[in-house]
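Questions regarding the structure given below will be posed in turn.
Only a portion of the chains appears, each positioned as in the full assembly.
Labels run A, B and C following the written order; every chain starts at residue 1.
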């Protein structure tokens, strides 16, 4: 580069830009937006999220199959194909759908209750100092407690059956969601808060109309975590108690088959949980994100 | 790594929690396996683990993390059934015959037929597991083979301690419990209203093995000396218990770090209903009933089908 | 202070003016900023933004705050908006102490992130109209369209804020504030991100609207020319921490007095008042 710079130029130490003639131009008419250069096929295909995710799923299934065959211990790790067979058998026999519906029924109630409580608690926490202390104290105290520790209390207060399950579900959903919601609320930029309060908003309306949308990315992450932990807890809780055997859910289905060493059925039950997880993530949460935080530019 | 046989001279055992595993406590306390190993000329390292629940036991055995595990008869038979032609799990020995009591606080219940739709029977695992299977056998007798699951509808899964606490203190919907020692002792002592409905001995027609030890054929076949020392240790421990009941109670407290009162432990060991023997009793009732119910795919022709030959020697066995 | 009645307050306001300017027949001021010291306190650090600042604003005033960067203009505006509580002194609106923010004092902030990103440009303007219960959905939308046209953003009515340029965001904020038609309008350098022509247009729109509605304006700017054009009275603040330096009348100049020698003289006078003396200097530290 130096030789080129050297040519006909002032010394680089005190470079002087050349003086060029001025010009004016008539305004160019507006052109149509350039057609995007067509991408090569494989890159175009790559843009479909479902395709990429499908490939990942296939890869995972293959990995499972290979791992299982290599281990050759199908009482501990059945192969993917065995599991799939068991899955379709129990789907067509109606047993998995029935158990799933039983579980979902309880799960959704517990989830909804947890979400509502988390909202109440965080609203309190953003409005008052004592609410803030209460949230932080309760969360740090109760969140680490395993649901089975609450079992005797649940039994005492809510009796057998779904109510106790809902109680432990709330315990699983409430704290992580409240933590995330509160973190989201405290991260709302000051200017946006001031704008909201300038509209005359206060109390619940302020939280609902300003803080919640502004904190939505965190809240969605909290909802996802809550959803997952609700499943974990429900399945574990159905194993331990509450399932009067007539109306068991998926957890019960898994437990029973595990007891009888039908490991392929155990994994079939887990597949159902996995499928529901994928569905909720890719349909529900993904759509929610697309329509909100991504559209608003608050999350990439 | 999986499948690889453990070298002779090591045994990894797991027991569950409770008085029903007293034989193992004694083996451990008196280092009986090591002693019998030395007699046979090998040094045996014994690794003890405590695991709760039959499923975790089974999984640890299948993953070759343990050589010998202990659980109730039905799960052991299920393992035998499912691993035929693979790991070939078989039973090693019984750990004793102890009854399970079906107890209730409902004064109107005296037989199984008295249970109504509002009663709740707590069992550790509703529908499966020792207690439920035993109930099913009796239900099949009482209400006919097709109605064997009749009582499952009012059974609910609840761990023994929670069920016991619920029964003693009342205030919950759980009013009945198919309970094992020491829980039914505590329940009967803790609440006047608690009374026995039926015992597993009544259902099975006499003393019946509660828990058993089981292992894979690979371990059994590849470690003949270790296995022999182990079996001998079990036999010695059972004999010792029957000769030294008072000391046995102390061993239990010591080994399990238990805070149970010594008198209670002693009372349980002294109870003539409880036999600490390694000879299997009435296990075949389960094998045949569970095969009938379709839980077991393989029909055993006698109890010796699912026991390792070392167990055949003792007196009796069924 | 809390218990002060309206008449006491107005007497005080008039008395203050009297002391300063020897006039008496004045009505009570609409907004009275009285010896206000504003501080930010963080553990181990106190930053004083303004010290003992007093001024009165009458109904329909176009009151300008001028001062160096960091002298506390924005903080003062936020205090009047009710977002910041004075450490000392008091701020009275119609004789009643300001207790918190409210839609009677609408603010245009200096920052670009004052638009809720989850609302389109149109919704951003219409939303406060609706939730303050003033207008129905349809009227609010119409009024929003009207003010968006005034700030030249009709084509972007359905865009989300994150797709706007800096100047466009500020124009949305201006439209939102104007559409609220508040009693008191607080504007913090609203035109700083605008090019010369757009800025001029916005000044025209603002003054035209003032002619119509006669709201009261508290306006922060960095440009002395803009202060003279937009305002009828200009308060000059010293550099950090802001203290009162002078109050100057500028009702004589309007949109078209740009180049006149009088105008230039006034601008020069303000410049020297602002920058030529003062004990503390923020533009260049003297430490």
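One rule holds for everything that comes next: a residue touches a chain if its C-beta (ideal position, glycine included) is under 8 Å from a C-beta of that chain, and two chains touch if they have at least 3 such contacts.
In this text the structure is predicted, and so the values were computed from the model without any measurement.
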{"item": "Complete complex composition as a label formula, though a single copy of each is shown", "value": "A x2, B x1, C x2"}
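Assume only the chains that are shown with their structure count from here on.
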{"item": "Chain nearest the global centroid, as defined over all protein CA atoms shown", "value": "A"}
{"item": "Greatest separation from chain B - chain, by CA centre", "value": "C"}
{"item": "Centre distance in Å when chain B and chain C are each reduced to the mean of their C-alpha atoms", "value": "83"}
{"item": "Mean-CA-position distance for chain C and chain A (Å)", "value": "44"}
{"item": "Touching two or more other chains - residue numbers and ranges from chain B", "value": "none"}
{"item": "Sites on chain A touched by chain C in the complex", "value": "189, 191-192, 194-201, 205, 209-210, 213-214, 216, 292, 295-298"}
{"item": "Chain A-facing residues of chain B, complex", "value": "2-3, 54-55, 58-59, 62-63, 75, 78-79, 82-83, 86-87, 120, 125-129, 149, 152-159, 162, 165-166, 171-174, 295"}
{"item": "Residues on chain A engaged by chain B in the complex (per definition of touch)", "value": "71-73, 75-76, 151-152, 155-156, 159-160, 239-246, 255-256, 258-261"}
